[in-house]
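Apart from one protein chain that is not included, each protein chain of the complex appears where it belongs.
Presenting chain A:
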Amino acid sequence: MFIVDYIKEVYGAVKSLLTGMNRTGYYFTHHKEIITQEYPDNKDTLVLSERFRGEVVMKHDENNEHACTGCTACELACPNATIKIITKFDVTPEGKKKKAIDTFVYHLELCTMCNLCVEACPTGAITMAQTFEHSVTDRSKLIKKLNQPGSKIREGVE
């Protein structure tokens, strides 16, 4: 029947609109749901969501050792050439030459925080940090060296 369908349609429309209004009305009256963070004021209590990605950092342990073998998997994975790895050859006590990183160059100004380098890393040497206050007065300050001075590769990481 046409008229029954018509009335059903109107009823359905009104019902769905009222459901939507119920939701927004709930938010309007329940201010505890507000998710706005008043950022500069709440710097100390700021809550960042777990998956927020601020910049790439290299993890160093207490002996100033990292897990980067210099395999350049992250450099290859990076879609916009943010990472540049400069390698050198260490000589092991047995007299063999071994590839190791000299400098891990990270261009923060080019990085889109896509996380591909972190996923590509076979040894888990790099990770995403939650820092986000990156503004500087000179662009050259955004080019960072991720391995700390004097750091070396952790024993047993191949």
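Definition applied: contacts are C-beta pairs under 8 Å (C-beta built on N, C-alpha and C of every residue); 3 or more make two chains touch, one makes a residue touch a chain; residues count from 1.
Please note the rule applied: contacts and distances are computed from a predicted model.
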Choices "NADH-quinone oxidoreductase subunit H", "Cytochrome c oxidase subunit 1", "Sn-glycerol-3-phosphate ABC transporter ATP-binding protein UgpC" or "Aminomethyltransferase" - which one is the UniProt name of the chain not shown: "NADH-quinone oxidoreductase subunit H"
Contacting the left-out chain in the complete assembly, out of A:38, A:94 or A:158: A:38
Residue ranges of chain A at the interface with the undisplayed chain: 10, 17, 20-21, 23-25, 27-28, 31, 33-36, 38
